[in-house]
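Yeah, one chain of the complex is gone here, protein chain that is, but the others are all in their spots.
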Amino acid sequence: MIYEVFRQERKGQAFQHAGSIEAPDERFAEWYAREQYGRRGESTALWIAPRYALHPIEDFVDELNRNYHRVDGYPLKEKLKEARERAGTTSPRDR
Amino acid sequence: MAREDEFHEYVQSGGQVEVDDWMPDEYRARLRKFIEMHGNSELMGVLPEREWILRAPTLQRKLALTAKVQDEVGHAQLIYRVVEDLGKPREQCLDDLISGKSKFHNVFHYPTKTWGDVGVIAWLVDAAAIISQKALLKCSYAPYARIMKKICWEESFHILHGRDVVLTLMLGTDDQRELVQEALNRWWGPLMQFHGNPIPPDEDPMYVWRIKSQGNDEARQQFLDGYVPQIWELGLTVPDPELRKDEKTGRWHYTEPDWDELMHVVTGHGPRTADRLDLRRQARENSAWVRSVLLAA
Partner (left out) sequence: MSERAQLLLAIADDELVLGWRDSEWTGIAPFLEEDVAFSSIAQNEIGHARALYELAAQELCTSADELAFDRQPEEYRCSRLVELRLPEWERTIARHVLYEEADEARLERLKSSDDGELAGLAAKIDREEAYHRMHAQMWSDRLRDEPRFQAALEELRPLVNVREGHSPEFAELWEQMTEVRRSQPAGTTW
């Protein structure tokens, strides 16, 4: 059975996918993961999971450009310039 | 054809390919074969050094050499997993390796005769390999590029260990210094052949698909530039009277390696090819029962 291995390099960091190993069961998988991804103290912690337990998701739908909840949906430069002119407080940059 | 052209442009401009992405049949085939040969090389590379694990002359050397060989087995594991995810199971790879159907790098077809070989191999053969491996960090096939990162990181101690062994010998008795020179004399030919014949990069499909990102000649020049000065500064001689650096162009001149010999060796006719493959075959047969017991529920 294939087990995926995730490793955390240092405390506080995110766990990242590190690779995969083949093992007959969880006990063996633990031993092998510890060896392949930790024998030189290169990882603080590991997670292992059987490959079948992981479900890839690669399709994300946004047909109608839902930028209302993203930073790129708020281009404020023009409005800000106009508002400053109206208030007579033109920023040095705009002169 | 348009999809292939798109793909070609994509990888040429640095695009990364993951295991489930669409890829042209030719890309997949070449990629898998290339990676498989790398895996074979790591696995076969174990055998020349294994003999010296049992003969290491200090506890430190024993530990370092065992750890180095262990790393190589670990690399084979990483690499064959990538090949398997590309569709060729590990057992099939091992079948093809043992039958001679698939290849492994030239250097692992040669004997290791003395402790001097141990030093020279770890220092110079690993150095030649790491130059190729660093170039593979930019491979368009992402799963392979990712394992190359781990491989390169682990290789860093191999070269230091090799250099330490060599330096210790060079500071030792006359016999010990002679061990190094004699080993270097034997390994120089295979080392010069290691990076492959001088095919121009744009004629090399591996380069065009950005599987390799460095031409063979360029790799060899990098090796010479990095390591000939290190060899000479120890008072060692390189057994090639033509070897010199052209100060104007920065390129190294050398006696053209014997490319026929390289082809002859990698097609399974090296001095130790047959008995090493035989060892692999026997070890595998003897432990077949273990694998079937473990696969049973």
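For clarity, chains are labelled A and B in written order, and residue numbers in each chain start from 1.
Definition applied: contacts are C-beta pairs under 8 Å (C-beta built on N, C-alpha and C of every residue); 3 or more make two chains touch, one makes a residue touch a chain.
Remember, predicted model here, so these are calculated numbers, not experimental data.
From the options B:Arg30, B:Arg50 or B:Lys245, the residue with contact to the chain not on display is B:Arg50.
Note on the undisplayed chain: of the listed residues B:Phe7, B:Phe34, B:Tyr80 or B:Tyr254, the one touching it is B:Tyr80. In the full complex, chain A makes contact with the omitted chain through residues 21-24, 27-28, 31-32, 35-36, 39. For chain B, the residues touching the chain absent from view are 43, 46-47, 50, 53-59, 61-63, 66-67, 69-70, 72-74, 76-77, 80, 90, 115, 165, 168-169, 171-173, 175-176, 279-280, 283, 286-287, 290-291, 293-294.
Methods note: only the chains that are shown with their structure count from here on.
Mean C-alpha positions place chain A and chain B at a centre distance of 34 Å. If you check the complex, the residues on chain A that touch chain B are 2, 18-22, 24, 28, 35-36, 40, 42, 56, 58. Chain B contributes residues 20, 74, 77-78, 81, 85, 90, 146-147, 150, 153-154, 294-295 to its touches with chain A in the complex.
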